[in-house]
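All protein chains but one are shown at their positions in the complex.
Chains here go by letter, A, B and C, matching the order in which they are written, and residues are numbered from 1 within each.
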Amino acid sequence: MAKPKVGIYGLTSCAGDQLVLVNCEDELLDIVGALDLKSFVMGQSINDECELDIALVEGVVANQHDKETLEDIRSRSALLIALGTCAVWGGVPASKNEVSRAEFQKAVYGTETTGHEELITPLPLSHFVPVDFRISGCPIEKEELVGSIASLLHGDIPVLTNIPVCTECKMAENICQMVDLNNICLGPVTLAGCQARCPGHNRPCVGCRGPIEEANFASEYTLLLEKGFTSSEVINRMRIFAYPCEGLQAQVEKIENE
Amino acid sequence: MPSPYDTLIRTPNPYQPRSARIVRITPLVKDNVLFQFRFEDEEFSREFSYKPGQFVELSIFGVGECPISISSSPTRKGFLELCVRRAGRVTNALYQLKENDLVGIRGPYGNGFPVAAMENKNLLLIAGGLGMAPIRSLLNYALDNRSDFHDVILMYGARDPGEVLFRNELETIRHRDDIKCLLTVDEASSEWDGYTGVVTELFKEVKLDAAATYAAVCGPPIVYKFVLKELLAQGFSKNHILMSLERKMKCGVGKCGHCSIGYKYTCIDGPIFTYWDAMNLRELI
Amino acid sequence: MKVLTLSKKNATPFFEALKSFGKTYGPVEKGEKAYSFQPVESFSQLALDYKRTILPLKKFFYKPCQPVFHFNKDSGYQPAEEDLEEKIVLFGVHPCDINALNILDLVNSGPYVDNYYFVKRQNNLIIGISCMPDELCFCRSMSTDFAETGFDLFLSDIGDSYVVRVGTGIGDDMVNAVPDLFSPIDEESSRAYKDSSNERSAMFQRYIELSDLPEIMDLEFHSELWEKLGERCLACGSCSMICPTCNCYNIIDKLNLDQKTGERIRQWDSCLFKDFAEVSGGHNFRSKRASRVQQRYLHKQQGFVEQYGRPSCVGCGRCTMVCPAKIDIVEILHTIRGERNHRRRKSDRRR
Partner (left out) sequence: MSETLSVNPLCLVEGHGRIEVELDQGRIKKLELNLIEGSRFFEALVKGHSYNEVHHISCRICAICSSVHQLSALNAIEDALGVKVSPQTELLRELLILGGNIESHSLHLFCLAIPDILGYPSAAALAEDHLEVAKLGLGLKKLGNEVQELTAGRAIHSSNTTVGGFGRLPAVAELKEIKAKLEKGLDDGLAALKFLSTLEFPRYASSESVFIALNPPAGKFGFKGPTILTSTGKEFDIHDYRKVCNEKVVRYSHAKQSLFEGKPFMVGSLARVALLGDRLDGVGADAMKMLNLSPPYDNIIANNPAQAVELAYSLERSLAIVNELIEKINLAEPLPEIKVRAGQGTGAYEAPRGSLYHHYELDENGLVTGADIVTPTAQNAANLEKDLRAVVENSIQSKSTEIEHFMAVTARAYDPCISCSVHLIQR
């Protein structure tokens, strides 16, 4: 089979997920060798914006330029893969989406204009274009990236972990941040794949990989309130990485109506 | 001193897939393909025996495993036929393979149809859609051991003529006089010379002696719903109605838990259940 | 059965002698009141007054995530090699956990034998230890508070010494490796044993009534309790992971970058997960969380009974302890049975 034509792109982001690829030091040369890497602005100086088999896109859409770039990539790519929590859920940039960007802009840059940027409330890729596959994580896990690339090369849609952080946390036999230590731990509502890295380091999960399918935010919220946390403490923690997600929005709405 | 586990660890590994080569690929209808396989190990191939209604776990390298009913009859040795619908990762990957490619197969698993108990009885085989895959195995088994059974009736319903599986084979069988082969489609086309309407309509075409008949039913939930009603109305004992259930499966050998319903594992206690058993499983179809 | 006594003074030399039988694991403190079975070098490292470890012993027999096959597109599937030589000694195992292993033995044998499990099982030696129940233990109700089989040696604490039951020939070898450390059982020890046994019986605080439970679960199949639990349950999977008898697993194939080789991996799974019973095309046989929570209890307390003649729960209290949503199995069963004032009932049922 011919090498798939691949583009790796970053929209507004910290570039962490692209860096994870570059951090696959042991596999990097094999990966790059197996792909026909047409565009990777962060990693090569000659880039060709042509028709692609696979586009890996990191980051949120935060301005008009991002939106146009994304739409252009989509129109050229057979498969579009969202890379990282920002691309999949909105991530940190979308953590305060109830505040208008104009307000932020005024707060940060004062009345002086910053030129061309037409701001958009940051949202994940799927809000603008169809996304074929999602690799979540802030940043994504090396192993999931390499495994996904192997599957894609083989012509299969990859399979990724679909279990909550608690499950991996228990597998690792950690002390429970929530039950034993009464911390706000988002493990029960967060997608695993990180081997419960934070609880494994005696730190509560902050939810960086985004919510698990059917995350029970309502129950998690109630339980934490029962532990004595305030509503805003809990919501502030929950909002850091996936605020635009439907389940969380529903929970926030429910609280506001109460 | 031998440990009590000694014999246990020496039993064959039930998860071991055997390499098998695709011998022939026969497209049947859209997204349904009949694959014929032969095991690489000839001795294993000779010894591989199964019952109609059993299934195998099919492995595609690097993609995974999935359960597929055996579509061929154990009376025809040396190869194995699986009729596979393209449904997800594993089946998709199988569709990418070519003749002579290798796959892994382990099995056979499941209880299969109780063919010994069915001997000297009438057989009523009812299939809807892809349900024909396991029914074909039983049908060919019955035809190859024709004298063991009394009347054999096949009722097979598909959505339209383009969806009728094994049409050529069934056309041949239709002209035999030792079997009644009734085909129906929900929506006929001009070239269709079978029946039109749902499969239960076919009951009008036959006279059944419920007490002397085993009914084997396989199809989508909707087929069960109406066929079971009809069979009960005809006076069938719940113990003479056999049905093949489908559940998510991973191991196929009663360990992984995915197919459990109530106290049964679909993979080892089934997939063939009597209606009585199935009824008691609560989560039925 | 051979019964001896071992003075606690001799525990350390005995422990040292065990090292020739394999690598020794035992309960150690992991955090405040949290314990785990870990490699142990000396007797003093052991936290023998532990109540329950986070993970049960199943972690030694099924790794949470373990390769079962290596594959190569040209040569097929090769079973992952198990180390047949490495023996391990599990020191300080409670009766509930021993009984849980006996249950896993049942599940893993039968018409299809899970050799991966039994290879590990055969390489394990088990030294049980007696325990005192806490507010979560209900092993007495499950008839698992006492181990009849499934250990090589069992030590019952009677104050200054242990009463040692020898369960297997290897257990006898262990004793014979340092015979001087053991004494024959005498009347005094025997009395002390009975006293502590009675004391222990009086300490159980939780009971569930098992008789006709499957029947009652059937009657309560549509109870609204399940809906309520479904709302509360986070489907976090913790209860399945830490359950000593939960043994569901998933199978995942991992392909290497070379597109030719890879591994087939087996990973712990839970019936609480949304996709546990979901088939391709999206149909889900248990799409609601409520029906998944129900499945966990039905399978353990009803389905398993019909299949194996006993529930697949040993009353260790772990699931109640770890559940962030405070879902409590004993409470559920009391509610299902419509019992009131259950804490005062002390039906002390044994087979």
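Structural remarks
As a working rule, a contact is a pair of C-beta atoms (placed from the backbone, for glycine too) under 8 Å apart; a residue touches a chain by one contact, two chains touch by 3 or more.
Keep in mind the model is a prediction, meaning the values are calculated, not measured.
The hidden chain, counted over the whole complex, makes contact with A. For the chain left out of this panel, the touching residue among A:N23, A:S126 or A:T222 is A:N23. Considering the full assembly, A:V92 is the residue among A:V6, A:V57 or A:V92 that touches the omitted chain. Touching residues on subunit A toward the chain that is not drawn are 10-20, 22-23, 25-26, 28-29, 32-33, 37, 40-47, 59-60, 62-63, 65-66, 91-93, 95-96, 99, 101, 104-105, 107-110, 112-117, 119, 122, 138-139, 197-198, 200-203, 206, 208, 232-233, 236-237, 240.
Convention: only the chains that are shown with their structure count from here on.
Of the two interfaces, B-C and A-C, the higher number of touching C-beta pairs belongs to B-C.
Work out the mean CA point of subunit B and of subunit C, and you get 38 Å between them.
Centre-to-centre separation of subunit A and subunit C, using mean CA positions: 37 Å.
Touching two or more other chains at once are residues 62-64 of subunit B.
Shown for subunit A are the residues in touch with two or more other chains, namely 150-151, 154, 159.
The part of subunit A that touches subunit C in the complex is made up of residues 27, 30-31, 34, 146-147, 149-151, 153-154, 159, 162-164, 166-167, 169-176, 178-180, 185, 187-189, 212-214, 216, 218-220, 223. Taken together, the subunit B residues at the contact with subunit C in this complex read 1, 3, 5-6, 8-11, 13-19, 40, 59, 61-65, 87-88, 91, 102, 104, 246-248, 250-251, 253-258, 260-264, 268, 282-283. Here subunit C touches subunit A in the complex through residues 30-34, 36, 54-55, 59, 64-65, 231-238, 240-242, 252, 254-259, 262, 268-270, 273-275, 289, 321-326, going by the rule given at the top.
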